[in-house]
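Note that one protein chain is taken out, while the other chains of the complex remain in position.
Right, chain A next:
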């Protein structure tokens, strides 16, 4: 087991390294403006046996969670995903039953994942090595997860400290858990947002604990595409004094300038338009770099995009869209939500920014979407929360940039597998539409529950009335002239003669 705790400060912040107290069992420091990342690396035998057993059936498993609350971050922690819990995995055997995995995932809260059909297949159009199956569920907080995990992972003399650390997850804005069968290790990464926080790191009860107090720096010889970092590092129990650090690395995820908001155009109707407003159309790199803006949508099953509608160039252009690069499958275009088994769908849209003079100004993208029918409700309305998309500029890079060398790299975020490995993602910072939540609420019209007592009887009565009316006309016709031509003709002529 290894732990690494990084406090990352804004560039202009300053701290005297002497203020850092390095003890044998902990590192203590003053309150500083910083974001915090806690990374834990575990091997399979270090895990509770049940959990290890579950992972042994898998080739890889990636959990990614982001808070729906708006938060501030710093490079190189700038990557974004839609708020909620994203689960992707590849089973070792094809006939793998996700039930065990799903049961374990209930640690996060009630997740609807028991049927294999809930997971969507990711195999098409992605980089080799991308996970095979994907599932998303909205998840507001990690409180329940921290509480439920305590008794499972915290034991022995350090149990109290362990539970306290788990409690800290309440304030985390992002949590990653990754397992892959090649390394047989589990990596856990949690991120706390930029705010004033006290430096306080206890030694890991079982392994090495490294602490870093870092900010952006410029080591000599740093290349243009690299991020430089400077600060101090310490290993609890090994170093008495903080050792200075200055290094650079290529970062997969960068922060683009500007921000975006997402909202539904009113009235929403049954075919709502999601409007993304970006504060600038200026690409993050100069003209020579091949950069294009994208939005990666995570759409719960209540709402979906029609891939066929997003195929017409004129239509796309009128919405400031360039192309629908990827729509996950399957997406039923008609079924109500309550008969749709898949959790929902993912869409990668390439956006079409205004060119020339207009590039400096804010601009808007419209994403046409469609609502599914939902079950009846007492009010005739059902509220749904659609997570903000991830909006970023993707810039093509060399094939092998060595992003993986970065100590803060992040992979398997859903959209990265759709780009070549050398791509740099310049993330546009999401701004809430109102309040501080990165969720777009939408009201879905449904039939009122009270209708059922009227509709059943009323429809039957109306159909019966209509049916009887038509039947009476038929019987009237039959009584007058039977069913045969001959009889009728004779009778008719007889009538006329009278």
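In the analysis below, a residue touches a chain if its C-beta (ideal position, glycine included) is under 8 Å from a C-beta of that chain, and two chains touch if they have at least 3 such contacts; residues count from 1.
Please note the rule applied: contacts and distances are computed from a predicted model.
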Subject >> Chain not displayed: protein name in its UniProt record ("GPI mannosyltransferase 1", "Defective in cullin neddylation protein", "Ornithine decarboxylase" or "DNA-directed RNA polymerases I and III subunit RPAC1") >> reply: "GPI mannosyltransferase 1"
Subject >> Contacting the left-out chain in the complete assembly, out of A:97, A:312 or A:383 >> reply: A:312
Original post:
So which of A:31, A:218, A:360 or A:465 would be touching the chain we can't see?
Top reply: A:465
Original post:
Quick one: which of A:267, A:356 or A:435 touches the chain that's been left out?
Top reply: A:267
Subject >> Missing-partner contacts on chain A, residue numbers >> reply: 267-271, 308, 312, 314-315, 317-319, 330, 332-336, 338-339, 373, 375-376, 380-381, 443-448, 450-452, 454-456, 458-459, 462-463, 465-467, 469-474, 476-478, 480-481, 483-486, 488-489, 492
